[in-house]
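Only a single protein chain was left out; the remaining protein chains are all shown in position.
Letters are used for the chains, namely A, B and C, taken in the order the chains are written, and counting of residues starts over at 1 for each.
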Amino acid sequence: MNDHAPPEVLTEEELRATCLRLRNWGRWGPEDQRGTVNHVTPEMVVAASRLVRTGQSFSLAMPFDQNGPQTGRRGRHNPVHYMIQSGTDAHSGCQDADGLRYADDAVLMPTQCGTQWDALSHVFYDEHMYNGFDLRLVSSRGAERCGIEHVSDRMAGRGVLLDVAGHLGVAALEDGFPIRAALLEAVAEAQGTVVGAGDFLLVRTGQLGRCLDSGDWGTFAGGAAPGLAFDTLDWIQDRCLAAVCSDTFAIEVRPEATRTIRRPWHWVAIPNIGLSVGEIFVLDPLAEACRADGHFDFLFVAPPLPITGAVGSPVNPMALR
Amino acid sequence: MNDHAPPEVLTEEELRATCLRLRNWGRWGPEDQRGTVNHVTPEMVVAASRLVRTGQSFSLAMPFDQNGPQTGRRGRHNPVHYMIQSGTDAHSGCQDADGLRYADDAVLMPTQCGTQWDALSHVFYDEHMYNGFDLRLVSSRGAERCGIEHVSDRMAGRGVLLDVAGHLGVAALEDGFPIRAALLEAVAEAQGTVVGAGDFLLVRTGQLGRCLDSGDWGTFAGGAAPGLAFDTLDWIQDRCLAAVCSDTFAIEVRPEATRTIRRPWHWVAIPNIGLSVGEIFVLDPLAEACRADGHFDFLFVAPPLPITGAVGSPVNPMALR
Amino acid sequence: MNDHAPPEVLTEEELRATCLRLRNWGRWGPEDQRGTVNHVTPEMVVAASRLVRTGQSFSLAMPFDQNGPQTGRRGRHNPVHYMIQSGTDAHSGCQDADGLRYADDAVLMPTQCGTQWDALSHVFYDEHMYNGFDLRLVSSRGAERCGIEHVSDRMAGRGVLLDVAGHLGVAALEDGFPIRAALLEAVAEAQGTVVGAGDFLLVRTGQLGRCLDSGDWGTFAGGAAPGLAFDTLDWIQDRCLAAVCSDTFAIEVRPEATRTIRRPWHWVAIPNIGLSVGEIFVLDPLAEACRADGHFDFLFVAPPLPITGAVGSPVNPMALR
Partner (left out) sequence: MNDHAPPEVLTEEELRATCLRLRNWGRWGPEDQRGTVNHVTPEMVVAASRLVRTGQSFSLAMPFDQNGPQTGRRGRHNPVHYMIQSGTDAHSGCQDADGLRYADDAVLMPTQCGTQWDALSHVFYDEHMYNGFDLRLVSSRGAERCGIEHVSDRMAGRGVLLDVAGHLGVAALEDGFPIRAALLEAVAEAQGTVVGAGDFLLVRTGQLGRCLDSGDWGTFAGGAAPGLAFDTLDWIQDRCLAAVCSDTFAIEVRPEATRTIRRPWHWVAIPNIGLSVGEIFVLDPLAEACRADGHFDFLFVAPPLPITGAVGSPVNPMALR
């Protein structure tokens, strides 16, 4: 049942050829900073809204707190939450001169510490980001092109869940399990789900749920993981998907199908296709509801915070069904 | 046309009487941590989704960056954005051993620095927060009750815009202008808009737009502002609104109708009614679209980040119409 | 040779009696916010300066970075370092309009994340801090009394090292090893060191060096540790020490000699004696130099950052000998 033999080796030439072949630079004009979310039309948004059948709403974000998956590796730590004013201050009389009893707080978070969108400025191809913008436009001052703010009003449309783990009858796919295009096809067919242009695809592996349930992150943060195989890129491009999201740290299978190149799927998806990628999405409760009534599509609204020049954003994606 | 005479004086007794009169403690059970968003039923969500008529989507968040309204007063500063890895690092060869060229970043933000939800743990009434929870449950460790995470899947439903500034034919209401219940009624009637149970009400004053356009925050951050008058509280409670949002710093009119009490409207709304309150919402473009076709209601989806124990959350609210 | 039998049990009554017996409240006036550093006279500073014999200088701070001992427990994380501008930005031409090529950075650190001073506002005795100030003066706004800034010019004088590990012939004392007053006496006598009024005492256990050498923090951050036994408090008070520092996380032995009370030594030392306490000091290289020439005293200068209202400060203590 598990088809993951040792991953085939992908050479750098093959990788680069795929980058060039699937490249969408210029497709939406030379100044476009949005990429594949351009596939979504107003008509699609209207149609997606009609997928709200029962009024159930699902939050697909995991809690943002110190129990998150981050280890500090590569500078990614879990959110740090500080109180600026608290109920204990109020109780202690510290606000008596204020005329109001209140609490206030602040949070420090890597934009990619938890449930998140990658911006198109998050990954580069050689000297460029999506649409040919020079990568030096992403400096310590932030991203002057392709910052997350450019898609702040675009993350709404038809969401489609492909429940791979559910299809294979397991709680979670094994780490290292590659989800190939053919498997996505098979899942869609078994579910009776059509995946089409402008869709926001959510791929469920079960990995995040397994970690949350067990309280053990294991290799979640950047180590071995189930995920999309390299051959899904053509499939995604062919279908004109708006975005692809999953319940893993980095969407693609690890170990990857390359020897010296890290995250080859990202090389193609973000800077070349211009694909919006969502990671660490909580999909188990949604999947359960979908399985219960057989509807695997819904209205998906996942607005990133328009942090100016940010290369990603924490997000609380909503599935309304 | 402008009805703002010197504000009538509200005494502490009157304020406290209103608090008790409108109190919703126990209405949704002794353990409820959600308050008025409980007014929203699944049926209302379905109905709201049918308000998506043209597929236009509006992001109601202002940019999160150093140009925001905060002054550091009361510990609220504008967001600080740091890069963890950048395109210039990649260009400089610093990632050559990594096998991936990428950028990463982090943000430090008071939860109420920009467009935001107040959590029900944000404001206290004497020794309690909403539903009678002890305010000492909001300590330096965060809010053990009524944290923003408890409504993370509830901020979706029918949005209704009452364009007060537009109704009065001004770009922005004057600072200090009190929007009374009768005026909300008049605006609704003029717009042909029915405001009902479970609605997310957006009240447009024009103040935020005026500041953004002029590049001058003036007294925006906690000073004089147009906003809801005290008598709107009964109106809100009677209508069973899910939430009330506006394009000002703190929704209620300032100077307030009290001498020594700061933000009397908040005293009633948050800890007693259990009302979800949204502030610093960008409403001008949405209002323009509403005026253009005469539809002032839409699907509203404004998911807060489930920051565990947070007393508020930055948010990018979406209006789909 | 190792005298650490199961720790004798200290009752709360005994602890409280010691607190009252050693209490220095009012000793330096009702408004004093400095405590035992008042023992240091200008004459002592002059005399201490004459202990600089060879011109060797030792930095007693460990590196402030992500490799530190903190685990996030109780909100203490290791320092987070962000670049605001970098050499890669300069190299990439991002500063060409600036007329200057430079780097800039920022750091977020719990004040007690590494080598540090505790302020007298760090630990409370019931409802008070040192000198009887109300603990509610330490709110979310910081410490209105006894903040670290009040001793910013006082951390200079005669430093004395008692090398307990060296005396016992071990690289590091075992975790749980209690250093009793009699042992301090024995070490001082063996070293030929007189410990007197106004001295800054440094007690070496070897624990920090063991962790740094092995790259394994083990239980360092708040778990079992060698350290000062409860009976050293009388000894410290009798000798009118200015401060006591050590190469452990929290100076006192753990497990402690109490069942339900955490850090009983701190209860007495900080809020009652008003003792300045320094923790996580790097003492091994200094100890080696002291052993080499037999001089265990030196000029000690350890200025905290005057962070207004802070209850501690990171510090780079200097020993000049």
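The criterion applied here is as follows: a contact is a pair of C-beta atoms (placed from the backbone, for glycine too) under 8 Å apart; a residue touches a chain by one contact, two chains touch by 3 or more.
Since the model is a prediction, treat every value here as computed from it, not as a measurement.
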**OP:** Can you pull out the displayed chains that the omitted chain is in contact with?
**Re:** A, B, C
**OP:** Tell me which residue among C:L10, C:C94 or C:A156 touches the hidden chain in the full complex.
**Re:** C:A156
**OP:** Give the residue, chosen from C:R27, C:H81, C:R239 or C:R291, that touches the chain omitted from the document.
**Re:** C:H81
**OP:** Pick out which of C:P69, C:G159 or C:P314 touches the chain that's been left out of the picture.
**Re:** C:P314
**OP:** Name, in rising order, the residues on chain A that touch the hidden chain in the full complex.
**Re:** 75, 82-84, 86-89, 91-92, 94, 106, 108, 140-141
Original post:
Considering the entire assembly, which residues of chain C contact the chain that has been omitted?
Top reply: 41-46, 49-50, 52-59, 61-65, 67, 74-76, 79, 81, 83-88, 90-91, 98-113, 121-127, 129, 134-140, 142-143, 149, 152-154, 156, 258, 260-263, 266-267, 299, 301, 303-312, 314-318, 320
**OP:** Please give every residue of chain B in contact with the chain that is not shown.
**Re:** 66, 72, 77-78, 80, 83-86, 88-89, 92-94, 108, 136, 139-141
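Operating definition for what follows: only the chains that are shown with their structure count from here on.
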Subject >> Computed distance of Cα centres, chain C from chain B, in Å >> reply: 46
Original post:
Among the residues of chain B, which are close enough to touch at least two other chains?
Top reply: 75, 83-84, 86-88, 91, 106, 108, 140
